[in-house]
Each structure stands twice: as C-alpha cells, then as structure tokens.
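Can you read through this structure? Questions will come right after.
Of the protein chains in this complex, all but one are displayed in their positions.
Presenting chain A:
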Amino acid sequence: ADIISTVEFNYSGDLLATGDKGGRVVIFQREQENKSRPHSRGEYNVYSTFQSHEAEFDYLKSLEIEEKINKIRWLPQQNAAHFLLSTNDKTIKLWKISERDKRAEGYNLKDEDGRLRDPFTITALRVPILKPMDLMVEASPRRIFANAHTYHINSISVNSDHETYLSADDLRINLWHLEITDRSFNIVDIKPANMEELTEVITAAEFHPHHCNVFVYSSSKGTIRLCDMRSSALCDRHSKFFEEPEDPSSRSFFSEIISSISDVKFSHSGRYMMTRDYLSVKVWDLNMENRPVETYQVHEYLRSKLCSLYENDCIFDKFECCWNGSDSAIMTGSYNNFFRMFDRNTRRDITLEASRESSKPRAILKPRKVCTGGKRKKDEISVDSLDFNKKILHTAWHPMENIIAVAATNNLYIFQDKIN
C-alpha cells in the first residue's frame, strides 16, 4: 500500500475517494443498512480501484513528473454514474465511474465466447436478452486537461455552476470548462517579470460554495485574496485581502515560514473560510478582512522546536483542514498520528490518535494529551517522544454525518460517532 496523498468524500458521503503517491485512486462505498447484519451499517468497503496517473518525464527541463495524486474533487451526481477530477503536478483528469450489472446474451453475430460467427451459418435471428451479472465497477478517463501548468498544481476546485472548475499552481490559477480540454483561461498570474523579485507563491485555491463568480487563494506569506470574476477577466487585483496583523517585535526567521497557509476551505454556509498554517487553524468571516474571528492552536508546543523542525524539513509539512457538515466543528491533523477536533460553539477541543493499537473495531477512541511541562502524567506523551514521521496531513469529514476519514501515511482510518 502506498502513501495516501488525498482523501475526499463525495456530495452524499456514500463514496470516499483516496489518491496515493503511486498515482492510484481507491474509492470506498458505504454499505447500505442491512437488517441481517446490523453492525455493518456505515462500513466502507472498496468499490473501485484504478490507476489515474503515471509518472512522466518533462523533456524540456529533464525533470520527472510525479504520478502522485495531489487532489481529488467529486462532481455533483447528475446520473447513475459518478464523476471525479483527479490531478497530479501537471495534468488533471476527469474520471467516470459506472456500474455494470447486466449483460446481453444471445447475440446473432457472435457466440457466447465472443468469437465471430460465420454469417452464412446463421439461419434464424434472435433478440438478445439482458441477463443479470456480478456487479462490475468500471472507471474510464473521460477528459484529460493537460499542458496548462508550468508549475506544480496544488489545488482544484469545482465551481457551483457545475460547468467550470479552477486549477491552481504555485504562480497561476486557470479556469476550465469541464467539456473543453484544449483551452483554459488564466485568471490569476502572480509571476513577477523578474523571478528574482519573487516573494510569495500560491498555496491553495477554492471556489465559493454558492457564488460561482467568487474564489479565494492563499499564499506562502499567510494572506488570503478573494477574487470576483465579474470585476475583470484577469483577477490579479483582489476584491478582498485577508491578513492578520503581525507584531513586528515578535518576528523571527521562522515567522514567514510558519505563517504559510497550507489549506483554505470555505464553510458549507459560505459565510466563513478556514485556513491552516503550521501551528494553528483560523476561521475568517468573509466580511472582516483585518483579522480572523477564531484561532485554534493545533500544536503550540512545537513553537519551541522550530529549529529542529526546520532541520528535518517538517516545518514545510502541508496540513489540510476540514469542516463538519453543519460548520460547528473543524478538524486537522498533527504529528504522531494525532489529529485534533475543535467545537466552535463550546470551544472544546480534543486530540485523538489514528493507530492500530488504539483502534480496535468499535472501540471508543481515548483522548490523547501532549505534555509540555516538566512532569509527565501517566497517559501523556512528551513532545520529544512524538514521532514526526507519522503525520496526518489529509482528513475528510462526511458532508452530513459524524463520520471522518483520516489518512495516516499508508493507512486509512474511518471513525464514526458512537451508535447507541
């Protein structure tokens, strides 16, 4: 099993897609309620597996193009088939996943093995009949959107118009139509004329969930820009600029690096957005640009470890964050296979662990605690004992229920609320 690089529920939550470093996509489907097996309600089983991307070679730059799937985004379901977009660093693909549970038998021109029959031996005609067969799930690439990005794609986002989507790389954002693969519009370009003047890159981008003309993009300097496509074709000038003022006296070598936003997500309501930087998660009100309305510390104890985290490159880890269906809670990952959940109403937070030892089926997860001070209590773990190789970068929350998917390196954990 390869390292999981993205996790995403579809709009109904019945399907859960994961992408991995080897370019494969695995889709899980939730089991239907079954009276004969009451405990199997809510279990996700493998539905489809396919190779989405392969490694390629960029001949012009002599660089390898990784097949790792950076992001998967589902399209809203319009018919019996399911569609999703998956992307690696350079190419976005639209995949159709469809079921086949019937097959035709009794062809005239070929026999049951598929061999062609000699037409001269056919003396009578028959009408083929549809017979049920074992369910087969097929994935086929319907569109390939290539050659539009010089730099590495970090985000894709389907628009609420269900016709267009955006793709963002380090310096540019392109707008695509789902039906058209040979053209895309560039809507944001922050590449300076002189690359020596480069000061920031785009780290994430997302369309507003309801307003199809609005999108946001975050930067490596900790800022978010909201753009309105109605105001101009090229959205280099933002409509809103979100930045938290920084205390200049506390600025250090690490300040800019840890302020880099690794993920930005609109709330389901469309009123708020959430950003993840290295040490915290911030909730912003779209109507207030000068500071976030809520800030949650994910692992503040790491502030006194920044030197070693810079040396082992962990300071550059890109954590994602997600909202629950009602926007009342948020979740993000940390190290040591820990992940954190914050209740926005009660302001309570919890740290949980995704590991085999603490996750027996149907066992209740025990809250974990990191000890920052001198005296370590019995069940606590000290900061120096944390395993920084066990990072939870990708998490997803079911759109309606309290079911979460947590990717811990090459393992996928699915947790749900206790069923009474």
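Some notes on this structure:
By definition in this document, contacts are C-beta pairs under 8 Å (C-beta built on N, C-alpha and C of every residue); 3 or more make two chains touch, one makes a residue touch a chain; residues count from 1.
By our rule, contacts and distances are computed from a predicted model.
For the chain that is left out, the UniProt protein name among "Large ribosomal subunit protein uL3m", "Proteasome subunit beta", "Radial spoke head protein 9 homolog" or "Alpha-endosulfine" is "Alpha-endosulfine".
Among A:29, A:98 or A:220, only A:220 touches the chain left out of the display. The missing chain, though absent from the display, is touched by one residue of A:46, A:63, A:104 or A:135; that residue is A:63. The chain not shown here is touched by just one of A:252, A:287 or A:346, and that residue is A:252. Although one chain is not drawn, the whole complex shows that of A:196, A:357 or A:384 it is A:196 that touches it.
Residues 55, 57, 59, 61-66, 89, 151-152, 170-171, 195-201, 220-221, 250, 252-257, 303-307, 310-311 of chain A touch the missing chain (whole complex, contact as defined above).
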